[in-house]
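All protein chains but one are shown in place.
Now for chain A:
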Amino acid sequence: MLRACLRGANATARKNYRRIPLTSLQQCRHYTAGESSSASKVVVAGLLTVSGGIGGTILYAKWDHKFRAAVEKNVPYSDWLLGLALGPPAQDPGLPIKKRVELAQPPSMIEKQVKKSAKKEGAEGPVKDSSPVPSKPAQSIEEECKECHEHKEATAVHPAPTEPMKERPVEEVAARLAQQEQEEQDISASVSASLEDSLASSAKATLQAIGAQEAALQAIIQHTDKLKEAMEAEVLPEEKSNQWKDLEAALADRTTALNDARAALSKANESLDSLRSAIDKSKGLKISSVRPLVLAAEENLHNMVVDLDKMVMKVQSAESEAKIVSQYSELVNEAKRQFQREVSSLTPEIQANWKGLTGKLSTDDLNALIAHAHRRIDQLNRELAEQKVREKIHIDAALEQQKLEDQKALDNAVNTVLQHVKEEARLEQERKLAELREVMEAEMRTQLRRQAAAHTDHVQDVLKVQEHELKAEAEQVLSSKMLEQETRYRQLTQEQLDNFTLDMNTAYARLKGVEEAIDSHVVAEEEARKAHQLWLSVEALSYSLKTAEADVPTVPLENAAQAVRDSCRDNDFALALASALPEKSLQRGVYSEASLRARFNSLRSLARRVALIDESRNSLYQYFLSYLQAALLFEKSQEAPPSQLSSEDLDPFKLLSYASYCLEHGDLELAAKLVNQLRGEARRVVQDWLIEARLTLETRQVVSLLSAYANAVGLGTTQAP
């Protein structure tokens, strides 16, 4: 039937299927003809949307970097696409530069930190290692703050160079101090040496310059004097030529002297500059011992500069005078030349030295000469008048010029003097500062000495107090220890006594114990013997129970019971038990379980046969029916009884099967109980069996109790090895 259904379903399915493709194909054909355009439309629209989406994403990613990062993270190959379209992602410029700056700073910080920590460690004396640090005062505050933050970092990063801040031993400190002093001394010695050298050289150069200047001055003065002489003095021609020669010599001297002076001046300036630089350098070292040297050097420098300037000024004034004189001499020479030219133009034959040619001149020449002379006199008078007229103006102009020159000279002089004064003031200030510093130092030393004295006093006091305290403590400790020792001694003696008494007591107790033990042993043995006897008698009783054979009961238990009763005369429990034995068992004996079992088997069939007979039904017909029932009814020969009997279990057949099961499994008690449930004739039939079973059970119970009791007593009295 199932196969038929399946076949039918398949057939119908096939039929349907054949129908559907045709229609769908038709439909498809119908649709494809009309929808080819719409499909392309759909495709185009889809492509447009996709490209639009991608383009929009790219544009937005270009604009917003976070979006780009998010897209790159989430969409797999978007980073490649975005890289193609936009180039690599632009990094945020702010952070890395800061980081680099920070990275660059910490190494410099760490260097400074090392130096500063080195400085801190050598706190006792001034440290010269901090020389690079003060050279950057501008950044100091910021750096200090940063150092505060990065101090820990630096100390963590550079644990090796920064030593732990523990107190150095005195020797080390002293050694370091000594070392520092030595270094200072060396430096000061070197500085002083260098200063002295430069001082000496500059002094030499300055002296040289001054000497040269002096010489130049002298030369100039000489020259000017000579020139003046030459201009104004009316001397003999030979001497004039000598004069002129001297003049030229003087001029030459002057030029050479001036050159020398200039060279010496430049040298002196150089040396002074070097001295100044040396002074500055040594000032930069900042060592106190060098300062007075520096101060002295500066003073010397100042003095030299002052002298040099003075000399220069002198030379300059002399030069200006010489210039005036030379200008005058030039004018005179010019006039002379002009006159000579005039004369020569008038009288070409006459030579220059016209004064010695008075005899050679002719009257015409003389007249011409005199006319020329008169004309010249007139001209000169006219010029003189003009000059007198223009005297004031000229004088004013000259005065102006002179004033200007004087002003210039004054300015220069004022400047130089101002500088000198300033320099002197500064030097004075430095001197005063040095003095003050010394005073302060001395004061500080006295204060420190005072403080040291106070400290020593305080320390002494504290030491005294501590001594007292420690003494008291020590005495206390001593006394306590002594006490302790005494108590311990007493304790020990007491202990010994106690131990001795304890031992005596224990020995006595043990003796007593031994005696008691022996007594109790005796008693126990007696008990044990009795218990043994009881046990033996009980065993005999239980053995006598076993003498039952098939269908023959046991021997009468009287003797055994008597024996038991004899062996437990003082034991109430056992006596009671022994007297609890049923009379019949004593007189007659009991049946064994096996015999009862066998008897039951025969009983069972009989009970089955009369199962229907009871008070109400007991006619012969009922007997016949009962026999018929027994013949026709089949039940299990053995059935396990339930834990609780219900009303339907009270059927005699069932009961008999339960009972036989119990008997087969050795449970006589339960079998008896079950058999007890039989009613009517069946009960009458099994009555005697029941009685016998009861008897056996009773006897057995009593005997087991007795044996348990005897065992218990026996166990109790036996001594474990």
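Everything that follows uses one rule, which is that a residue touches a chain if its C-beta (ideal position, glycine included) is under 8 Å from a C-beta of that chain, and two chains touch if they have at least 3 such contacts; residues count from 1.
Operating definition for what follows: contacts and distances are computed from a predicted model.
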Message = Can you match the unshown chain of the complex to its UniProt protein name from these: "F-BOX/TPR REPEAT PROTEIN POF3", "Vacuolar protein sorting-associated protein 45", "Ubiquitin carboxyl-terminal hydrolase" or "MICOS complex subunit MIC10"?
response = "MICOS complex subunit MIC10"
Note = Missing-chain contact among A:Leu84, A:Val170, A:Ile393 or A:Leu620 belongs to A:Leu620
Task = Can you work out which residue in A:Arg588, A:Arg679 or A:Arg694 touches the chain that's missing from view?
result = A:Arg588
Message = Looking at the full complex, which residue from A:Ala69, A:Met313, A:Leu606 or A:Leu670 touches the chain that isn't shown here?
response = A:Leu606
Request  = Since one chain isn't shown, list which residues of chain A touch it in the complete complex.
outcome  = 553, 588, 599, 602-603, 606, 610, 613-615, 618-620, 623, 681, 684-689
